[in-house]
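The structure under discussion appears below in the form of structure tokens.
In this view, the complex is presented without one of its protein chains, the others remaining in place.
First chain written, first letter: the chains are A and B, and each begins at residue 1.
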Amino acid sequence: MEAQLFHIFRNNPFGRETLLQSIYFCKKMGASPVVYIPKFTKFLMYFENDVVQIDLDSSYLSSPDTAISHATELLEEGGLSVRFFEPKHYTATTLPDIHTNFDYMACPRSISDLSTKIGLGYIGPKVRRIVNSARFPVLITSPVYKEWDRIAVFFGGSANAVNALKLGFRISRETGLPLDVFTYVGKVSLESYEQVIKDENLKKEMDYFVNKWHIFEKGIFEENLYEVPHTALVILGAYGHGLIKNFVFGSKMEKIQSTISNNLLIVGPNYVATS
Amino acid sequence: MKLTIHEIAQSLYLPLGTVRRWIRQGRIPIHKSGNGFVFNEAILSKWAAAHHLTFSPPKKSPEKQQDPELETLSSALKRGGVFYDIKGDDGASTLKAAVEHINVLDSHAKEKLYQRLLERENLTSTGIGKGVAIPHPHNPLPDADFRPFITTCFLEKPIEFAALDNKPVFVMFILLCPSVKSHLYLLSRLAFCIRDDSFVEFLKTFPSSDRLLLKIADFEEQLDRADRY
Partner (left out) sequence: MRIFKSWRYPASWKFFRLDDRLLLMLMAVIVGLCSGLAALALNRSLIAMFNWLHKYHHIWWAFVLPGIGAALSSLFLEKVVVEGAGHGVPEVIYSVSRYGGLLRFRSSYSRLISSCLTIGSGGSAGPEAPVVMSGAAIGSNIAKYFSLNDRQRVTLVGCGAAGAISSIFNAPIAGMVFSIEVILGEWKSVNIVPIAIAAVAGTEISRILQGNQIVFSHLQFNIDLLDIFACLGLAILTAVASIVLTRMLRSMYGISHKISAPIWVRAAVGGCAVGIIGLFLPVVLGEGYHAVQAMIGGTFSQGLALVAIATLAKVVATALTLGWGGSGGIFAPCLVIGSLAGLTYHHCLILLWPSISWVNEGCFALLGMAGLISGMLQAPLTGIFLIVEITGGYEVILPLIIVSAISTSLCHYIEPASFYLKELVERGHLLRPGTDARVLSDLNVREIIEEDCITVKQNMLLRDFINIIKISPRNYFPVEDEKTNNFLGIIHLDDIRAYLFNPDMYDAVVLGQIMDTKVDVVHPDDDLSEVLRKMDAHQLFSMPVVSNNKFLGLISKATILDQYRKELVVQTSQ
């Protein structure tokens, strides 16, 4: 079945950048976008073990009469089929439910705050909760439309990082783009990372897909991020659990996203790898 | 026991989505644990039985199941063997002599088979024309515990067999299958070969067993190609 990307359309120039980014992602990945044009400022997403209410800011509802035509225009320009999402169920009359059987979801860095605040350095709490409960990876778009021609995976050894790495392999396979892996060696030795790769039987893929494994051994983490190509799609796992958390990039998600303006594809703890 | 969700779905013969939903909804005694799913095998199989579901956990060394469809004409022919100069003046005696040659069966089974073949011949002749007959029992043999085989018998002299085109029969293919499905499958393949006149001419030369099998293999290749398309 074709992969689907869920996109909430905001009918203003900022929203256009985001939609363009989604369209670019879909074209690269052969996915089809499902666009939701909100009619109410709030909606519910029912995940497996959580329900998240998303409160959109009012800019999502601006000029509803042109929203469909604007979105259609952009999608058709991108050569993609146009499909809008119509909520079928409502928890309350002004509170539509949105199912979560998507393969990706595109989010600006924050969806419940004013767009003027949206810059770098802050992932909204709702976006964070979506990442945390979703079975799909979340595409956090760059502030302006930005193409990418390579893939960078941050690998920190946790289960999520392993999932991120697998997702990186998949995207590299589907798009044919080169893949780089970045690891910041903290207190633990490099061998432990290699051991993780070995335990997960990823050695072969690692050799096959990965262009270069960049290892940062010294310096401040943020400073090393300059090494990440600015035209890369950055894939990372979010929220490592327990002990591992200490040496995982997971806890460094905020740092990464606040330092680089690339498109981020974030894999949450509930992500289920689909082959 | 810990398995992946794919393995669980497979062993319960259910769609993946259903199993995943049932686990989420707590309808099935399986718990999520990390990336895998844990369950107690005895409890799960009891649960499955109570809900009219089948549960067969994946085997460590999966036995290769023999699909009867995989049986090819050549292997059936090879198994049955090729015999020449079968004696006999009429249908019954020829069949009797032919059955004696089938070395796969013991004498008791041979006698039974012979009776069955005669019954079938009494219904309508299995002489399908062009001097070829394909004697076979009406129903698969009960307590059949063998792989399908075809015994080829070239007769000493052509005999009357009440064939469709009234031509005397010079070759018999005795076809024996444990199931109706494989029976039809082999019969249709054999009939396909015989429909070809050049093959019948080839048969008239009383070819050796090896040459016959080679020829048949040629035909089968054609058929396979058509099927695969």
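Annotations
Definition applied: a residue touches a chain if its C-beta (ideal position, glycine included) is under 8 Å from a C-beta of that chain, and two chains touch if they have at least 3 such contacts.
Keep in mind that what you see is a predicted model, and the values were worked out from it rather than measured.
The omitted chain makes contact with just one of the residues B:Gln25, B:Ser107 or B:Asn122: B:Gln25. Here one chain is not drawn; of A:Gln53, A:Thr72, A:Gln195 or A:Thr231, the residue touching it is A:Gln53.
Where subunit B meets the omitted chain, the residues involved are 14-15, 17-18, 21-28, 31-33, 38, 40, 43, 50-53, 226-227, 229. Although one chain is not displayed, its contacts with subunit A can still be listed: residues 1-2, 32, 41-42, 44, 46, 49-51, 53, 55, 81, 83, 88-95, 97, 99, 101, 241-243.
FYI, only the chains that are shown with their structure count from here on.
Work out the mean CA point of subunit A and of subunit B, and you get 54 Å between them.
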